[in-house]
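Removed: one protein chain of the complex. Kept in place: all other protein chains.
Residue numbering begins at 1 within each chain, and the chains themselves are lettered A, B and C in the order written.
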Amino acid sequence: MPEQMKAAVFVEPGRIVLDEKPVPEIGPNDALMRITTTTICGTDIHILKGEYPVERGLTVGHEPVGVIEALGSNVTGYREGQRVITGAICPSGWSYASLDGLHAQDGQDCAHGLKPLGGWRFGNTIDGCQAEYVRVPDARANLAPVPEGLSDEQVLMCPDIMSTGFGGAESADLRIGDTVAVFAQGPIGLCATAGAKLRGATTIIAVETVPERKERAAAMGADYVLDFNQVDPVEEIGRITEGRGVDAAIEALGLQETFEGALRVLKPGGVLSSLGVYSKDLSVPLDAFQAGLGDHRIVTTLCPGGKERMRRLMNVIEGGRVDLEPLVTHRYSLDGIEEAYDLFGNQRDGVLKVAVTP
Amino acid sequence: MPEQMKAAVFVEPGRIVLDEKPVPEIGPNDALMRITTTTICGTDIHILKGEYPVERGLTVGHEPVGVIEALGSNVTGYREGQRVITGAICPSGWSYASLDGLHAQDGQDCAHGLKPLGGWRFGNTIDGCQAEYVRVPDARANLAPVPEGLSDEQVLMCPDIMSTGFGGAESADLRIGDTVAVFAQGPIGLCATAGAKLRGATTIIAVETVPERKERAAAMGADYVLDFNQVDPVEEIGRITEGRGVDAAIEALGLQETFEGALRVLKPGGVLSSLGVYSKDLSVPLDAFQAGLGDHRIVTTLCPGGKERMRRLMNVIEGGRVDLEPLVTHRYSLDGIEEAYDLFGNQRDGVLKVAVTP
Amino acid sequence: MPEQMKAAVFVEPGRIVLDEKPVPEIGPNDALMRITTTTICGTDIHILKGEYPVERGLTVGHEPVGVIEALGSNVTGYREGQRVITGAICPSGWSYASLDGLHAQDGQDCAHGLKPLGGWRFGNTIDGCQAEYVRVPDARANLAPVPEGLSDEQVLMCPDIMSTGFGGAESADLRIGDTVAVFAQGPIGLCATAGAKLRGATTIIAVETVPERKERAAAMGADYVLDFNQVDPVEEIGRITEGRGVDAAIEALGLQETFEGALRVLKPGGVLSSLGVYSKDLSVPLDAFQAGLGDHRIVTTLCPGGKERMRRLMNVIEGGRVDLEPLVTHRYSLDGIEEAYDLFGNQRDGVLKVAVTP
Partner (left out) sequence: MPEQMKAAVFVEPGRIVLDEKPVPEIGPNDALMRITTTTICGTDIHILKGEYPVERGLTVGHEPVGVIEALGSNVTGYREGQRVITGAICPSGWSYASLDGLHAQDGQDCAHGLKPLGGWRFGNTIDGCQAEYVRVPDARANLAPVPEGLSDEQVLMCPDIMSTGFGGAESADLRIGDTVAVFAQGPIGLCATAGAKLRGATTIIAVETVPERKERAAAMGADYVLDFNQVDPVEEIGRITEGRGVDAAIEALGLQETFEGALRVLKPGGVLSSLGVYSKDLSVPLDAFQAGLGDHRIVTTLCPGGKERMRRLMNVIEGGRVDLEPLVTHRYSLDGIEEAYDLFGNQRDGVLKVAVTP
């Protein structure tokens, strides 16, 4: 094993660069994972732009597919060389929050074990996986073996995009026969569409304007795809549902417009499942909120993580229920990651997700 | 039975007056209820002020305790002279929404059977019960016999205040050992406090400033009562929970301050259960909302209704679990209802609820 | 409208015959439905054999597809000539049980509104629908308009088979990525398989031996089909799940063997969802039940009914999610219903369901 490795490092707002760093050392409960494929997330772009603050010098990236390079002395049940993924969210398993099932809000290092976003560590509070190697903390809770026969790209969405998008559908508490609207069809919105279908929604209305995404939305299960540059989605959804409204609306972008649209199309008693990362205060219009009397629920979901979650998601892929490989539209070596950031950050060339291979 | 009766009628914004009206006629699925006790709700004050629009000439009031005077030809299972209550919300039972359990959003008269607030009929879309008699629609779904031994005042809160306040605790999805904050301790907030205790919350923090309400809050189960004129509730709750935040916060007033306070004291993964009737757009501050990544749930609850709900609530009273009679602080005859409105609307003399007896 | 009609009538154990009866009269909350297609259920065979007792002279059948012939005076929101279905279970909407969501255990005619199987009326406590006409009680809660473009045979499974089978999957509380075993692939088991897929199960193991049913199971979503005459399903499921057991097992036959098999393949913490109609006491083996310490759940489900349920199920069909037409393997006119009973009761000729058209 080499002592040095390449890693994409946050230098300052506007600059993530490929740099040399020491290969991470691991403690007794950690594992060292050699990355074979990773990708760039919208959140990484927030980091790049300085909208989400991280420490300078941090390795970014939180979607690792790879191979176990080394195991800490307490990490039983795995073997070196094993193909694994790790969720973007790495719960400890042992904090109060984690024992309560709140894995994404885990606080390993605080007294009551509960911290906003505390389960998200890679590329946030510890070095991430846009690198040749990554240290996986609480390895026994997080290393998820990849079933034989699945390729890196087939499982590349599991750590974040699929877990988050499906989480949005799960939090919407769908029932068989539900009508669901999904606002925005980027990678997460597309997975929310697929997740809604997988939970039994039978009328799925996607809202999007980018042609490649509209097309992909239909392929993922949308029964209607509304282009918000051509129709008013709120009006159109009113028409489709004959004034009834939708049972659930999933917000997958993080803007006032999409949040508000999702609220306005809800039936009384409906659920707004919000996935977006917002960057401004939100306004909840009195009429859309029915003055607080509409029996509405607004639910937010941060990516569920941990090896059991990863096992389930890979089972979905293995069972042939959903195919997320087509979301990988571009491929780069780790050496080209700065170029990949440029493409992905500017949403050029119909990009959905890029695969980055060290 | 007389042909004419007295009724409190909405004339125009600012004026609800006692007037003479014909005793209601009933159809085959209706019942005629003779009111023995009723009360005034905060919502009636919104109506009085013209903030919530109803038709001129409508009899107001939605909290009826009384006796069955007459039964429609299809209404089996009851007898004239039987003591009953009816919920403020009168579901049809047969609409799509009602069959789906969404009784408060029932839409008996619309194609898809689902309408915002549609289950609220008394004093909203049909004549209410601040009168000598009231027509009860879909009587078999709504007439709830009062158990022997319970007085009118003991069950007077069941139709609305208790059902709504308890509903706020139920929607908060409490678990044994939870810490709960309740913002505002008017009648509904007090019932939310009682409801939170009844669901197993073991640390209940009430926020209120009116002395009589603070005292009552402690009697209803609050472990802490914070006076927001003396301390900053958000800071103080942070201190009490040692930075952990509360598992659930119940909003029981309908203002930006209480809504925002409730959001700010939530732990990641916590539930904001909102009961208030708002009169302005709400703002959701980015930091309190953790940019949408806090696994928060915001849930609103309109008063659950129907005879099964009323049966359960009266069971709570009969079982001695909660005593709501002390909420009745003032008593009026129907003839004095204009005076009662004046007292209640201006929150004078430490009033919590008034009992009005025709 | 004629005064007399043909109807399949229970005469005595062993004899259901086609007879002449008066066309039913309707009350103010009823509707008269002219049957265009109906079918025979396994439960009807229990009635035929005298295993499930009904009154002599009763018209049997509980799966009606047809047209509104007449409406009672209170039945608003429908028009004569409208194509509708009605669930096998006809909740009142207004009983305590129905208001509590327990539609199948509705007790319209008992003091507390709750009665075992009380929601099942057609061909059980009132005349059923293997006839030219049927009276639909509590019509506004039960008449469900058929969406344009759907044929009788496409919606023929909604009233019972689909609702029950899907109900078994719903009661199993499935999550994305679950592994599910379904014991027996008759019409209800096949719908349970389809329902499990629709709720996100990603490994579905069906157990069956009849060749036509095995084939159909695979078409409905089973990833594995185990023939219990060729392998021991408990052992084989252990092997497939690598000793983990299944998250849920659905029993769809009503025998000790299938019940016990379903229990034995459960993981600790798993759910046994039972749909079968049993005819003997069941034995729960100590080891399979882990002495009561396995965090198991055993859940039984009677067919969910009411128009909202029917609306949702027809939405599944309309949305193209599941195609149940292939379950109709044989067709008879009402005149040939005795022959249809003979074929279906003896499970000849690979029969799954018969369509019967008056």
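By definition in this document, a contact is a pair of C-beta atoms (placed from the backbone, for glycine too) under 8 Å apart; a residue touches a chain by one contact, two chains touch by 3 or more.
All of these numbers come straight from a predicted model, not from anything done at the bench.
Shown chains touched by the undisplayed chain in the intact complex: A, B, C. Residue C:Pro268 is the one among C:Pro268, C:Pro326 or C:Gly350 that touches the chain not shown.
Looking at B:Gly200, B:Pro285, B:Pro326 or B:Gly350, the residue that reaches the missing chain in the full complex is B:Gly200. Only one of the listed residues, C:Arg15, C:Arg244, C:Arg331 or C:Arg348, touches the absent chain: C:Arg244.
Per the touch definition above, the residue from A:Lys307, A:Arg321 or A:Lys353 contacting the chain not shown is A:Lys307. The residue touching the chain not shown here, chosen from A:Thr59, A:Ser98 or A:Ser274, is A:Ser98.
Summary of contacts with the chain left out: across C:Val210, C:Val277 or C:Leu343, the touching residue is C:Val277.
For chain B, the residues touching the chain absent from view are 166, 170, 175-179, 195, 198-200, 202-203, 223, 311-313, 315-316, 318-319, 321.
Along chain C, the points of touch with the absent chain fall at residues 97, 100, 102, 104-105, 110-112, 114-118, 242-245, 254, 267-269, 274-286, 289-302. Contacts to the hidden chain, counted on chain A, fall at residues 27-29, 73-74, 76-77, 91-101, 103, 109, 111, 113, 138, 140-141, 306-309, 311.
Simple rule for what comes next: only the chains that are shown with their structure count from here on.
One finds 39 Å separating the Cα centroids of chain A and chain C.
Within chain A, no positions touching two or more other chains are listed.
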